[in-house]
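Below, a portion of the complex is reproduced, with chain positions unchanged.
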Amino acid sequence: MVSTDTFLDFFLETREHTEAICKPLEIEDYVVQPIIDVSPPKWHLGHTTWFFEEFILKSYDTSYTVFDEDFSFVFNSYYETVGKRVVRADRGNLSRPSVKKVYEYRQYVTQAMKSLLESNEDSTLLAVLEIGIHHEKQHQELLLTDIKYILGNNPLLPKYSDTFLEFTIEKGTQSWISMTEGVYEIGHNSTDFCFDNELGRHKVYLHDYQISNKLVTNAEYIEFIQAGGYKRFDLWHAAGWDWVQQNQITSPLYWYEIDGVWHYYSLNGLAEVDLDAPVTHISYFEAFAFAQYKECRLPTEFEWEAAQEQFNWGQRWEWTESAYLPYPNYKKVDGALGEYNGKFMVNQKVLRGSSIATPTKHARHTYRNFFPTDLKWQFTGIRLAK
Amino acid sequence: MVSTDTFLDFFLETREHTEAICKPLEIEDYVVQPIIDVSPPKWHLGHTTWFFEEFILKSYDTSYTVFDEDFSFVFNSYYETVGKRVVRADRGNLSRPSVKKVYEYRQYVTQAMKSLLESNEDSTLLAVLEIGIHHEKQHQELLLTDIKYILGNNPLLPKYSDTFLEFTIEKGTQSWISMTEGVYEIGHNSTDFCFDNELGRHKVYLHDYQISNKLVTNAEYIEFIQAGGYKRFDLWHAAGWDWVQQNQITSPLYWYEIDGVWHYYSLNGLAEVDLDAPVTHISYFEAFAFAQYKECRLPTEFEWEAAQEQFNWGQRWEWTESAYLPYPNYKKVDGALGEYNGKFMVNQKVLRGSSIATPTKHARHTYRNFFPTDLKWQFTGIRLAK
């Protein structure tokens, strides 16, 4: 059992890290929302703070005064139980509250939380706190990917940092890990923190399969492009093919062909594509088509979890063939927190592992990330199976 | 092994039945396409015929002369390997070829097939023939549901037939069938015909579950409506809730509230809703929300298949919680026929069983039907699990 002290440290360290991510930004970068899936950094800062105010301070701190009554409206996201949400597409139109005011809000709530935690050891409070901390860590990853989208779609292509490492090269040759048919146990199985969608440890039956020890590289993906991968409809789902046509997709996100050479915008600015690096910023549709091209397939999330000890993961969210569905006996929590995961369990694909944007203490081999099949702005990657 | 004679009979009987379905139509009814998912009856007549011309006569009958070179363009659907398809949304704009011409086309191809089959016992031909027959049977079901949509959305609400039976009441009380945890075998396991998506007989591990012996009735569904089911966002997926809001959904398709009493358009015309009949024309989103309301869930397709001998099915396509995905070791067939199923295996839900619109010799307990989560025009229904 983790002590309150440890939780307080964990809380404060998380709060600080969020602000550290935003250090390199200009005030203007905090405000814009170039596409609906990307939120303004200002909103992430406020929203993660609002979570603690709404679900902890309002309930457990009787002396707490709300910082600003309007913020509940502005910084709510999909928690429809709590109040009328700001329509997501409108977030980028809000110039107020100012960035300065949002940082004051953060400071105010962090202080109130600190005082509360020093005097309250209620175990249900700690349970919500732990969710709140991991909620903020999720948004830390989104902050990085959203900042990348904001800067990477600006015609001036400003860099975010000189030191952020977007990948490490996996040395050695590709080989296949063989897994044997049988019943495997899947799902969270410790007393450590996890999200509700990982619960319901259960058995699945897997047939013989093989899974790659390495992620697909840029060199392999360029081969797919050069072989006409984006022009062969037989490699794609019908919905994927429509998506390719309508959006005229011809490469991963952030790729630019300049005088015949593929370039890539990373958080360090524009540079030539590193052929040995793992391919990234591809949608599920592209991951599937690539696998078809290689006459392989994507692993299911169960195959991934059963084999994960035998390969390195953590650079890229790995698309799986699994649809995002509840585990047997999954039980949606009542109330606003219950809206967290269950309501998204339709028409999305599971991604496993974690990425270089995932904060520390947030990755787990049972973690179930999920996105629609056409999204590319996360640090996604491909691991083949057959 | 089925003899060629038997196949010829099966073929001719199928061809005749398609035309029998269209008997009650006015010529005008053959032409329109009120929504993108509904095809004009004329198109179904031509498309099923084109299949035999394209995949059999052109390959196996060296003396065959194509009826009209343009028809390949007009009656192709999603077989992108074969030629440039007519964009689906445009089908309802085509007044030509005329209905009379399409019937001549049917006659011409049926005769050519008859001659060919009398002299050719090639086994690969018979394999394609069998697919062609079942393909036409699939379109027989779509013909009925599309005709219902065309007539049921006409302000004059014309009836299709006096005798078509849309349901039979399931007598007796609702009870739960208990199934025991363990490994079950799933998928097609005989030498009879099946589609490729049923193949790859394999093991799945199921945990203890219960499944209802009856379909949900209209009375139960009206209770859900009256309890505010369409207004409680906590019962819905986020995507389902958006769909309800945007389309202002308040009831199953074809329901009209007249002076406080729910009426329903069936193929026999408009009448009061029969409270004991199984509810139908609901989307997956609605089936899911209803199950949430009852504090139950929908069965997976594996749970359904494992238990199906213990309940009656066949009136309604039953929505399952399973996403439409390939079975382990599923192998897409090469070429145009390979486009048949695999390319739809994303963002759709499996429906099991069959409906009152399904033709004879076409239903199987391993059959995997599939539709997007928002479609309502098929004869869908709900069987609960927990």
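As written, the chains take the letters A and B, and residue 1 is the first residue of each chain.
Note that a contact is a pair of C-beta atoms (placed from the backbone, for glycine too) under 8 Å apart; a residue touches a chain by one contact, two chains touch by 3 or more.
The structure displayed is predicted, hence computed values, not measured ones.
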Oligomeric state of the whole complex, in copies, if 2 are shown: 4
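Keep in mind that, in the parts below, only the chains that are shown with their structure count from here on.
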Interchain centroid distance [CA atoms averaged], subunit A/subunit B, Å: 37
Contact footprint of subunit B on subunit A as seen in their complex: 78, 80-81, 183, 202-205, 207, 209, 233-234, 236-241, 284-285, 288, 297, 321-323, 325-326, 328-329, 338-339, 343-347, 373
